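Dropping a structure here in structure tokens format, bear with me for questions.
Removed: one protein chain of the complex. Kept in place: all other protein chains.
The block that comes next holds subunit A.
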Amino acid sequence: MRARDDLSMENLEDSCASLRTQIAAIEAQLEGLKRDLANAEAAVKSEADSTGKPHEGQNDAGNRWPLLPEEYKRYGRQMIVSQIGLRGQLKLRAAKVLLVGAGGLGCPAAQYLAGAGIGTLGLIDGDTVEISNLHRQVLHRGKNVGKYKVDSAIEALRELNPHPTYIAHRTHLTPEEAPAIFEKYDLILDCTDNPATRYLISDTAVLMGKSLVSASALRTEGQLIVLNNPPRRPGEKDGGPCYRCVFPKPPPADSVVSCADGGIIGPVVGTMGVLQALEAIKVLTAPETDTAADGSAPHEAPVMQIFSAFSNPQFRSIRIRSRRANCAVCSAEASVTLDTIASGSTDYVFFCGSATASSLLGPDERVSPEEYREKHPLINTRTNGEPEGSHTVIDVRDKAQFGICNLENSINIPISNFLASAPLSTADLKASQLPSWLPSELASPESNEPIYVVCRLGNDSQIAVKKMKELGLDRNGQRYIGDIRGGFRAWREQLDPDWPEY
């Protein structure tokens, strides 16, 4: 019965936690309302100030200064920069900013925005903290692994600056909820990691009349763009371009690489997140544009910033197009509306597609790690003395990954070699014009040893097997060539729990 007691204990603890969270949320809301009131009062006062009525000696000391004494100290260093000033600080305090994604971009962006004294910061993310996030997602602490990223991030942000109101949205952004969430904010930051969500965020931002600071990063590079700035209604040509103006069609799903697959250097994505915070501050504190004589407000031409850590120069500003005359969202011919988003007839997952599920090989061309080990035991103690089951293992991961961990006696031939080799003509095959990267002992016609191909997850290995068969290395079926199903991930699960998981 211990187990049952533990269970009900757990339930009670859960509901305590949930109540605590609700109380915290309502308290945060209350704080926000108080601040809104303070801001409104400050605005009334500064309005009165600007009309020239002196307030010196006003009896209500609480209204004398628009910021709290601590806020003057805390924000003084940025307020004395002329581009910010008290005017800018009050705008920041009145601003409500939503960060979609609390990862590599969202963490540094949120950190700087909280530090700068944004009045309300909302974070939306349905993921929980993983240990593989910590090298770049700088708000999360090791003790918070397993916790919602938004809760972990807000915990750190509160320690940094208790003044802002923090709002946690513990969910992935969905088309159904996006408009209602965006409505509560003035500015949106796209800190997400996939095309479908990026289109959803841009579409919703345009239709809700919000500017959007969008960034992305992979490996050693990053990109940044401020969209729908100034925010204008669909059809109004003087609005800034949206994501669809720049990228009307999504990239093929096969070409989309995630940080988990492609890798990412922490400070690279950090740089982009910090730049997002900077652009957000610029948008929020921008002086009201003086309307030009012809009635049009002058605006800087839209640009995209490209960062490349190992190039010189590292930063590049490129001029991009303005609104697209036939844009599906922000033009007069728009076909995407809040209704089509909410109803699901604008289908983002369909629009962006999904990478083709990979099963290029038949079952007889694949072995599980366990089956491989049965065929080729680790220590050969058979009495006949013959080195039973001599074979070759080709590891097609790239050099960096092979360098992290590899199997003894495996050969490293990165998949890029296979992808670069043109299909051979039969004449080539007769002349045994095999690619130079193929070790000669594999290519030699005397060799009939089986070949096993392995990679990280079991996708590239299938491509390599196909390519080798095209090259005729299987001698019309006389030689076995297959892959290890599930790659090193399965290898670790089935055979070797010590195998590094990276």
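Heads up, the rule we're going with is that a residue touches a chain if its C-beta (ideal position, glycine included) is under 8 Å from a C-beta of that chain, and two chains touch if they have at least 3 such contacts; residues count from 1.
Note that contacts and distances are computed from a predicted model.
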Chain excluded from display, named as in UniProt, from "Proteasome subunit beta", "ER membrane protein complex subunit 2", "Acyl carrier protein" or "Ubiquitin-related modifier 1": "Ubiquitin-related modifier 1"
Candidate in contact with the missing chain, chosen from A:L19, A:I131, A:L160 or A:L419: A:L419
Residue in contact with the excluded chain [from A:K34, A:R64, A:R87 or A:R316]: A:R316
Hidden partner chain, touching residue among A:G101, A:P231 or A:P369: A:G101
Residue touching the undisplayed chain, where the options are A:P252, A:P377 or A:P439: A:P252
Candidate in contact with the missing chain, chosen from A:I167, A:V269 or A:A334: A:V269
Residue numbers in subunit A that touch the chain omitted from display: 101, 103-106, 190-195, 198, 215-219, 221-223, 246-252, 254-259, 262, 264, 269, 272, 304, 306, 308, 311, 316-321, 416, 419-423
